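Dumping the structure here so I can ask a few things about it.
All protein chains but one are shown in place.
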Amino acid sequence: MDPRVVENIYLLVIVTLVSVLQNVFFAQKVERECKSHHSHTSAFERVSCANRNCMDAYPTFLAVMWCAGLCLSQAPAAFAGIIYLLVRQQYFVGYLGQTSQSTPGYLFGKRIISFLFLMCIVGIFNYLLVRYYGSDYKDYVETITKAASALLLIP
Amino acid sequence: MDPRVVENIYLLVIVTLVSVLQNVFFAQKVERECKSHHSHTSAFERVSCANRNCMDAYPTFLAVMWCAGLCLSQAPAAFAGIIYLLVRQQYFVGYLGQTSQSTPGYLFGKRIISFLFLMCIVGIFNYLLVRYYGSDYKDYVETITKAASALLLIP
Partner (left out) sequence: MDPRVVENIYLLVIVTLVSVLQNVFFAQKVERECKSHHSHTSAFERVSCANRNCMDAYPTFLAVMWCAGLCLSQAPAAFAGIIYLLVRQQYFVGYLGQTSQSTPGYLFGKRIISFLFLMCIVGIFNYLLVRYYGSDYKDYVETITKAASALLLIP
């Protein structure tokens, strides 16, 4: 592949690789729990459930992040992806907590998925504007998006 | 990313976004059922099973749709994707029905996946023909594909 293609996606690839590392970490947790204890214990069910919830949301996250990165710009999308991975780590660790009341819900990272979703819509809207009207707001939009992605850091 | 890339994928991105919205809708159904009732009831198991079956097939669907859109042409692939999402909605709602006899099987949308699969094969075959023989049937193939995608509407 020529370098111009890699230039536009390498940040997304790095985030994808980090998410793969995290997946492997989750899977090893499941495997260790499965081997050390007998199955059907409470701890095994907890790890297995946390892993399954994370894996259920994984293709959605990948699809939205790559679409946002391809349609608009890759730096804010990759940044939001990193934040999502941190939230997922926190969710997974929180799921393994002691008290059964502390189990978080099925969904997590809603704000980040919404942000990436908005980026996709803005990117497609901008493309349609360029195609039918010829004015390109992409530079403004990218600047605003980069500034807005910093808002994700606010807890 | 320059607009020429977005031009070739924006319909696929739109279908992906719609599918993400549907995923979030499914996940919220699961979460609401999980919170309103206690776990391990019949309704919760039903929603959870329907959601898991849909999520199992989701990466396969995304991969086939994007390959078909990239290899051949995006309009029929996106159209088939929309039909698939309608079928999935119907499957999910049908799974939540009252009688336990009415639960549909594990697989759904076989016809649409097969259509997208055929599109991929035709696209690659066409590329190999162009490469080794130099004749380009792509225009004919695209016209036929667009006409054939209308056949998916027949129930």
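Things to note:
First chain written, first letter: the chains are A and B, and each begins at residue 1.
Basically, a residue touches a chain if its C-beta (ideal position, glycine included) is under 8 Å from a C-beta of that chain, and two chains touch if they have at least 3 such contacts.
Everything quoted here is computed from the prediction, not taken from an experiment.
Shown as candidates are B:43, B:121 or B:150; the residue that touches the absent chain is B:121.
When you scan B:30, B:50 or B:113 for touch with the missing chain, the hit is B:113.
Across B:21, B:43 or B:63, the single residue that touches the chain missing here is B:63. Against the chain not displayed here, subunit B makes contact via residues 8, 56-57, 59-60, 63-64, 67, 70-74, 105-107, 110, 113, 117, 120-121, 123-124, 127-128, 130-131. By the touch rule set out above, subunit A reaches the unshown chain at residues 1, 3, 5-7, 9-10, 13-14, 16-17, 19-20, 23-24, 27-28, 30-31, 34-35, 51-52, 55, 58-59, 62.
Just so we're on the same page, only the chains that are shown with their structure count from here on.
Averaged Cα coordinates give subunit A a centre that lies 21 Å from the centre of subunit B.
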